[in-house]
Structures are given as structure tokens and as C-alpha cells.
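Note that one protein chain of the assembly has been removed; the remaining protein chains are unaltered in position.
Each chain carries a letter (A and B) given by its place in the written order, and its residues are counted from 1.
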Amino acid sequence: MTRSGHVVLVLGGARSGKSSFSERMIISAGGERHYIATGQAFDDEMVDRIARHQADRGEGWITHEIPLDLPRHLATIDAAGRSVLVDCLTLWVSNLMMSERDLKAESEALIAQLSSCASHVVLVSNEVGLGIVPENRMAREFRDHAGRLHQKIAAIADKAYFVAAGLPLKLKG
Amino acid sequence: MTRSGHVVLVLGGARSGKSSFSERMIISAGGERHYIATGQAFDDEMVDRIARHQADRGEGWITHEIPLDLPRHLATIDAAGRSVLVDCLTLWVSNLMMSERDLKAESEALIAQLSSCASHVVLVSNEVGLGIVPENRMAREFRDHAGRLHQKIAAIADKAYFVAAGLPLKLKG
Partner (left out) sequence: MTRSGHVVLVLGGARSGKSSFSERMIISAGGERHYIATGQAFDDEMVDRIARHQADRGEGWITHEIPLDLPRHLATIDAAGRSVLVDCLTLWVSNLMMSERDLKAESEALIAQLSSCASHVVLVSNEVGLGIVPENRMAREFRDHAGRLHQKIAAIADKAYFVAAGLPLKLKG
């Protein structure tokens, strides 16, 4: 792995403050700030959530709405002196599943991109595997895909955190 | 914030030992011990859970059953030399939602009270955001409210812990 950039994984639950924590990291890193939103506004609830996140984030971000082509888009904007926040991986995994993309190939493409990036990349994701086994098979597959992706990224990341109540526990780095 | 008291947030899953951990903290802090139970015994299962918690806790506690008016009641019993265990915030949030109270106003009132308290206050709460997104909209709103409240309290707390298997991970302090 020859990488001049920096890769950080931030895991946490719903409303754990993982996005705000990640935004603060990006802001203190300095440089041009990019925000990759993987969420899609299918319904009013999602529109609300996206608007609220955007308001929390404030000014000074270049926003990209990338529901599916995350590895390719990261490559396109990759450059030294840039900071990129990917929010979030679990929505990306969910979008890939709904579009019947090849999860294994996509996740390998993401790992390859992160392994050689020049930017400071912070990837936010929901830890979803700490409840009762879901009755729905699709949901079980989803948490398997998400969990495997987290392990792969954590293995190559410079830093990894588990966030609860807005406060980080350091997993790596 | 001018506070002579001490505020601790204890997060954990169901049966994670978060209540016992919090009780031990209160006992070792010394002083008059108050226990605020937010749970309501609607059915036999809940009656059992409450009785079991009470038996685990043992003697020496002044118990208050406060399903809704938590900020006001905390103010009423607030005094230097007193220790107060609030068990738990998630049930309080759930009671507020069922009674259609204004969650934002209640949570601001709690933060205001905690910011100026004289007692040693330990607040126990369930982390509920680490499973699959619930299909039920009410459940999604509930975990959003709980998560936001945890972040607000953690921001002003002196200490915060994440408890698993009865053992604490320090988030703050």
C-alpha cells in the first residue's frame, strides 16, 4: 500500500453524533472540504434527515450526491490537500443491494481506491449488528455486507473510532 | 455553566449491567441516595423487571417514581451531599412520546437543570441505535430522540461511560 493520503473509519449507531464528530475532524484537518452524500431522498422523512444534516454541517463544503458510484467518484476528486467526508457507507451498501450491483466487486474497488488515495478521507458508517438477529433475510444480508466492509476498511485505515453520544472510543491509530 | 454537583452519563444495552455499575458509583460517592425510576408497571413483565431491579439495588435508597416530570423533580430534590440515580432516560423519552409532551422543551429543561445542579447525578440510558433501522416510524423517532438527548447530556457531563457485560469503557472524564 503506497498512500500519501489518510483514511479514517468512524462507526456509530443512529444519532450517535458520528457525522458531527467526522465533520469536526475534516474541518480541523484543513484543506478543501468535500462531502459525499450517499443517501437518496425517496420520501419526506429522508428529505428531512438530509436537510437537517446539511444545516448541521454549515457552509464551506462541496457536496456530491453519489448513491452508487462511490469508488469511481472518490478517484475523480482525489487530490492532495483535499478532505473528503463519505456519509455514509451503510446507505451506499443498501443502495448497491437495491440496484443489484456486485457487492464484492464494489467493495474491492473501494478498498483499492482507499489504499492509494492522496486525500484525507473520513468514512462514516452505521454499526447495525448489535441488535437481535433480524427476521428479514434481506436485513441479515445487509448487516453481513456492512460488517464485512467495515472490517476490510478498518484493516487498511490509519484510524478507526466507535462513537457513542458524540464521544469517540479509539479502535485504531 | 456553574455547577457544584457532578453529572455522569451511563450508556449500555439491555442487561448490560449499566444499572448495577451506576448503583456502585452512587454508593461509593457516599451521601443520601435517591433513586428516580422512570419506568411504569403497565404489565406483568414490567412489574417483574421493576421488582428485580429493586431487589438487586438493596436497602438504603429513597425511591421516586417519576415517569414524566424528571427535570422538575430533579430540581425539587437537588442538594449538595445528595446522590441521585436516574434509571432510565430511554423510558422517560418513551413516556414523553406516549403522552405527546414537547420532547425538545423537556430535554432543554433537563439540560438546564443538570447544568446547575448541586447533587451528584448519574443518568442511565439504553443505547438503542446499533441495530437494523426499525421498520416502525415511531421506533425510528424514538431512537432519534434518545440519541440526540444522549449527545446533549454527554456534552455537559463530567463523565460518560459505555457499559458492556457489566464493564465500563470510558467515553469522557
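FYI, contacts are C-beta pairs under 8 Å (C-beta built on N, C-alpha and C of every residue); 3 or more make two chains touch, one makes a residue touch a chain.
The structure displayed is predicted, hence computed values, not measured ones.
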{"item": "Touch with the omitted chain, as defined above, among A:31, A:67 or A:129", "value": "A:129"}
{"item": "Residues belonging to chain A that touch the chain removed from view", "value": "9, 11, 13, 127-133, 137, 140, 143-144, 146-148, 150-151, 153-155, 160, 162, 169, 171-172"}
{"item": "Footprint left on chain B by the chain that the document does not show", "value": "12-17, 20, 45, 127-132, 134, 139, 142-143, 164-169"}
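FYI, only the chains that are shown with their structure count from here on.
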{"item": "Chain centre separation (chain A, chain B; CA means) in Å", "value": "31"}
